[in-house]
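Below is one structure, written out as structure tokens; the observations come after it.
So, chain A:
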Amino acid sequence: MSFFEDPIKFLAGLLQDLLVSLNLHPIAITVINNIVGALIVSSVGLVIVIFLIWLERKLAARFQDRFGPNRAGPFGILQSFGDLSKLVLKEDVVPDAADKIPYNIAPILSIAAVVLVWAVVPFSVEWIGTDLNVGVLYIAAVGSFGILSVLMAGWASNNKYALLGAFRAVAQLISYEVPLIFALLIPVLLARSMGVNQIVGAQDIWYIFVVPVAFGIFFIASLAEIGRTPFDLLEAESEIVAGYHTEYSGMKFGMFMAGEFLHSLTLAVVTAALFLGGWRGPYVEQLPLLGPLYLFLKAGFVYFLIVWIRSSLPRIRIDHMLDITWKFLTPLSVVLLMAIALTDALLKEFGQINNTALYVGAMIAVNVVIALLALFAASRLNSRQRRQIKTFEPRPLAVPPKPAAPAAASTSEEASA
Partner candidate 1 sequence: MQDNWLFIGIAVVIAAMLPMLPIAAARILSPHRPNRLKNETYECGMETVGDTWVQFKVQYYVYALVFLIFDVEMIFLFPWAVAYDNLPLLGVIAGLVFIFLLLDGLAYAWRKGALEWS
Partner candidate 2 sequence: MFLTLLPEITLVVLAFVVLTTDLALDRQSRAFLPYLTAAGMLLAVIFTIVFALPGDKPQLIFGGMLRHDWLTFVFRLVFLFGALATVLFSAGWERVARRGEYYVLIITSTLGMMLMGASADLVMLFLAIETTSIPLYILAGFITEDDKSTESGFKYLLFGAMTTAIMLYGFSMLYGFSGSTNLYWIAGALMSGELPFISMMGTVILVMAGFAFKVSMVPFHFWAPDVYEGSPTPIAGFLSTASKAAGFAVIIRVLLTAFPLEAFGGVDWTMMMAIAAALTMSVGNLIALAQTNIKRLLAYSSVAHAGYILMGIAAASELGGLSVVFYIIVYLVTNLAAFGVVAVAERTLGSNDLEAYDGLSRRSPALALVLLISLLSLAGVPPMGGFIAKVLVFAAAVEANMVWLAVVGILNAIVGLYYYLIVLKRVYLFRSEEEDKPVPIPRPSAVALTVCLIAILVFGTIIAPWFDYSGIAAGALF
């Protein structure tokens, strides 16, 4: 096996040989192997994020017809390093009123929760941190730690803006968790496995082409999970300063910022793995090095969508935000899951499960029908709600005293007496 065929395996083999030659205990070898693997997997995301921040700023600038960062290095690519060194050198102000322990844990948790997801992301045929057989469940479980960090930060800051931001964040994150997990169930059901790599392996046809509505639900819900526009109520800068991280400065603020970008990237990668075929692409079996390339190309596409939406849409109101998930996405995802489960079961019952054309055709038909019905129902509901809104009557600035006032005044005087 040469380096170019499969560099990771080659290097892992070298490491294994080295450890064996040192006459270490087998358990120690396993532990060291795992430590090295975990280190690599955890830092991949963080390293990419440094460049991603530059990319996003550049993209956002282009959407707004600006240049974006262009001074530090070629095309301003070293901008992030400048920001990083500035953050490291800035004073870390901790408000006296803050609850110190959760205040300090929150930024660490916000990064750790996302980094942990990378442990089950498959980069190529056999390149995966660890192939958990409950990978999807693990992603859902670890991902919700992020909510905890937001709530801790908002609560511990002892600041009204921060607390408001935290409340909004928790309401939003838990509400969108429901359609998110239902949408996650659909690839699990199609692939008959919770392992992320098995799901990627099962996608002979990308799931976005089999269950496009599930992809849509998952994408919208993950936009809300990462708190990107139009769902950025948790740090709405025009209303509540900076939301839950108002009181953070220096590197702790930097951790929240990096965590947010990392979260976006992670969800883009997970979306790519679950719906866009992950590392799959031409010649990837022969040359595993292509796997990460394909994966990050697809993730990059998803990320581009996220930035595009961020630059195009305004922020939505909190009641609308909650209505979208509870009254539209959740019922839609539940019905979709039922319909897909039933279609699958019926096709299996009639022995047509291996007839790919029929299978995909039936799934797409089910998706389209349900999507159309859902949109129809939503528009009906919407117009009904609009009819109920009464016309706005401006209130007079000064209200004249009512004739019945004296009686009321006398009773209140008695009460006070």
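Observations
Here is the rule we use: a residue touches a chain if its C-beta (ideal position, glycine included) is under 8 Å from a C-beta of that chain, and two chains touch if they have at least 3 such contacts; residues count from 1.
Per the selection procedure, all candidates are chains of the complex that A comes from, given by their letters.
Note that this is a predicted model, so its numbers are computed, not measured.
As listed, 1 or 2 are all part of this complex, and the one touching chain A is 1. In the complex of the two chains, the chain A residues touching candidate 1 come out as 30-31, 34-35, 37-39, 41-43, 46, 87-97, 107-108, 110-113, 115-116, 119, 129-134, 136-138, 155, 157-161, 163, 167, 170-171, 174-175, 177-178, 181-182, 185, 188-189, 192-194, 241, 246-247, 250-252, 254-255, 259, 318-319, 322-323, 326-327, 330-331, 334-335, 337-338, 341-342, 344-345, 348-349.
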